[in-house]
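Below: the structure, in structure tokens.
A single protein chain has been omitted from the complex, and every remaining protein chain is retained in its original position.
Labels run A and B following the written order; every chain starts at residue 1.
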Amino acid sequence: MRPHPDRLLGIDAAILRIARELYESVAAAPIISPHGHVSAELLADNRRFPDPATLLITPDHYVTRLLHSAGVPLERLGVEAAGAETPLTGAAAPREIWRTFCEHWYRFAGTPVRYWFEDTLARVFEVDVTPSAESADELFDALSGRLAEPSFRPRELLSCFSVELLATTDDPTDTLEHHRRLAELSDWPTRVVPTLRADAYMTPGTAGWQARLERLAETAGVDCGSYLGLLEAIRRRRECFRALGATATDCGVADAWAVPLSDERAQALHERGLDGSITAEEALAYRRNMLFQFGLMAADDGLVMQLHAGVLRNHHAPTFARFGPDTGHDIPAPTYFAEPLRELLNRVGTSENFRLVLFTVDETAFSRELAPLAGFYPSVYVGAPWWFLDAPAAVRRFRAAVTETAGFHKTSGFIDDTRALCSIPSRHDMSRRLDASYLAELVVGHQLSEQEAHTIARALVDEIPRNAFRLDRNRERLD
Amino acid sequence: MRPHPDRLLGIDAAILRIARELYESVAAAPIISPHGHVSAELLADNRRFPDPATLLITPDHYVTRLLHSAGVPLERLGVEAAGAETPLTGAAAPREIWRTFCEHWYRFAGTPVRYWFEDTLARVFEVDVTPSAESADELFDALSGRLAEPSFRPRELLSCFSVELLATTDDPTDTLEHHRRLAELSDWPTRVVPTLRADAYMTPGTAGWQARLERLAETAGVDCGSYLGLLEAIRRRRECFRALGATATDCGVADAWAVPLSDERAQALHERGLDGSITAEEALAYRRNMLFQFGLMAADDGLVMQLHAGVLRNHHAPTFARFGPDTGHDIPAPTYFAEPLRELLNRVGTSENFRLVLFTVDETAFSRELAPLAGFYPSVYVGAPWWFLDAPAAVRRFRAAVTETAGFHKTSGFIDDTRALCSIPSRHDMSRRLDASYLAELVVGHQLSEQEAHTIARALVDEIPRNAFRLDRNRERLD
Partner (left out) sequence: MRPHPDRLLGIDAAILRIARELYESVAAAPIISPHGHVSAELLADNRRFPDPATLLITPDHYVTRLLHSAGVPLERLGVEAAGAETPLTGAAAPREIWRTFCEHWYRFAGTPVRYWFEDTLARVFEVDVTPSAESADELFDALSGRLAEPSFRPRELLSCFSVELLATTDDPTDTLEHHRRLAELSDWPTRVVPTLRADAYMTPGTAGWQARLERLAETAGVDCGSYLGLLEAIRRRRECFRALGATATDCGVADAWAVPLSDERAQALHERGLDGSITAEEALAYRRNMLFQFGLMAADDGLVMQLHAGVLRNHHAPTFARFGPDTGHDIPAPTYFAEPLRELLNRVGTSENFRLVLFTVDETAFSRELAPLAGFYPSVYVGAPWWFLDAPAAVRRFRAAVTETAGFHKTSGFIDDTRALCSIPSRHDMSRRLDASYLAELVVGHQLSEQEAHTIARALVDEIPRNAFRLDRNRERLD
């Protein structure tokens, strides 16, 4: 099915007319992507993508989880056992994966994967073939042909997509060498900035915590054997990230509780983490204190704090044991923000330097807590709908739930949150269409003038994310 | 008000055009009803229904609860005191009940009761009179006249409704004699299958638990004085049900926690249940272990496990004491699934034999937990909107909440869940209209082709429920 020019813009003729105009006015605007998972190394190396399955199926857990839910084992999708050396290579295996995907294409009807995929095939690959058991080989060959072209290398794609800024997500121990290489490119217009994500350092007692601390100590040049040492190491890494253009950090936690501990108590727990005697409850207290400390650091150095709360990670332990994380069974949990963040916001919520972007996969939090918090605290912004919620109907519900309480200017602007590089334009385009449609509906319902709607549509792809993520602030500082 | 041919299909002309075509293509498809509360005895006996009130008002707690909320005492609606011998009989009383209902007809505006009732009057009874104080007697007489006709006996009605399969809900001690009588009928096309529901055996300390165990012991031929004996008895009854065509069990619990106990611990609690010393907390632990054990049984014998979680039963104790259960004051509670079912799904969630259909009356769970679980676990299906949620606007919210994450093929297909036999075609028809409308909206919004929409509309009334409830699997096994 060829993507229709009016897709997602609306159904009513009056809405459609205005939504088209709004959409057209921003359709070609440069893409600002302040949160995502494309790797800097991939961009710095700029190697060709091997084949369609390795690019589009295997690494995308949006795709693999639905195939798995239909009874396809992850092995048949090229997902590698945790700790394995290299991804599957060779023509045969990817072609098999691709066939499996195409046979199950009908199961994606009504999902955003279907929408993005179709859009990407048309927009990026300029291929007009509907996936099916019959068309699988033809499609595989056509896409493979395109991937062999020089214009399909990662950096060329991002330029072609008009990506002005792309934020990666990086471990504090990342040396940022790839970001440095990218910054030195004089002939490539995209600005790639790192984002520090220190989740793995927050919870003692988890596998690899101690090893991570040792690596971090080495990178930061600070001993992490103590709690205060760990804080100092993270602080220093934030500074290094900032020097390389970072304007934000990210943090993903099971809940949003930020509860300070005394240094003494935190140090005691740190030691019990190191000697393996820490209990689950103590580890939780340690993590919640770390979230609080990250907040204080953000209020101090001005890096925007992104908080992604409320996901039960790795729900199916056997799959996690075999294939590792991000394999499609992270499940949203009921999520609360107002009470959990109260102490942190009482401390720094009105501090000018502090900025907090809150993301939820429990959509009940949008109207209940996120919009009211963003509607009072100057520091708080409502993050765009994320993960399961970055789909047309969910995005509509998001705007309907948030706007009446927080307006447009206390939302973050669209976040693609993707490692699927080729889908970036499709995702941003989806968001622009949906915002155009939402604004057109307000215009037709006589709640907004057409001119205002145009101003807001433009702001949503430009000044709103620029402001929420302080993209110009750091730039100025660096210039 | 005469039901309009386009009801619920949509409002926009383009949607309406496509929805009509989709609806027409499935309007006459046979009805598959894999979960409901029509009694097998009623069908086996096939007696005429006594009168409109006894058929349509008194036993339907959807109707009586709203009348009660308007200040009508349940006695005036023919609801009998708990433990009373027989329902009210005689012409006078039912006519009074009917009048009360008709006087309050305006209070049902906007509710599904109003929709089903009107639809049923027109579709089944071919009567075109709007209920009111004035029309009550005329309507009563007209309906009584129809009920006296031979074609209005239960089995004739089901044939006339094109019900291909009807699942009943039955106690493990049910001898299934009525199901046997029905299976022997050579000239009646509907397949009636039992569904085992063992809720009442899960919680020691509740009234009648011990007596139930004794009756179950007798039926199953296994002593239920021990925990393992109870498990074995239930296992045997499941096997008997399966032999008579059952493909599923049902389970209704206040929460979805499934937490295993050691056999020793379970046995200790069992004993304290029998001697009356069990605490509420222990009884809860026992119940949650039973839910876990039912899951293991399902993974073993392949009977589909239906789970209806999250209802505070019998909220108003005085009404419960006087009139018994199912009298309109079961109230939904906040309901969670991901964490409560984690241990069970870790054990059998990817086992090929296991299948779990999850139902909620807390609609926040649809997008937050049910769709993500069904979008990963091959065993998990999202149950159709149930109870308070099986109404037009709620069904639309259900599809909007679930489809983007789980698609159509990991939902259960429509469930009528009713003891109101005459409303069965109206309920399924409502679902077919709403699905047609939802699909048409995706088509007009350019997210789906018309041809795909037709394929999905058909699947939703046929292969999707057949697959979710393994309706053909057991049939094959039996043939």
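Methods note: contacts are C-beta pairs under 8 Å (C-beta built on N, C-alpha and C of every residue); 3 or more make two chains touch, one makes a residue touch a chain.
Computed from a predicted model, the values in this text were never measured in an experiment.
Among B:121, B:389, B:421 or B:468, only B:389 touches the chain that is left out of the view.
The chain not shown here is touched by just one of A:132, A:226 or A:364, and that residue is A:364. When the omitted chain is restored, the residue from B:23, B:49 or B:108 that touches it is B:108.
Touching the omitted chain from chain B are residues 1, 3-4, 6-8, 10-12, 65-66, 68-71, 106-112, 114-115, 312, 315-319, 328-329, 331-334, 361-364, 388-389, 391-394, 397. By the touch criterion stated above, the residues of chain A touching the omitted chain are 12, 14-15, 334, 336, 338-339, 342, 345-346, 349-350, 352, 364, 367-369, 371-378, 380, 400-401, 403-410, 441-442, 444-449, 452, 455-456.
By our rule, only the chains that are shown with their structure count from here on.
Between the CA-based centres of chain A and chain B the separation comes to 40 Å, rounded to the whole angstrom.
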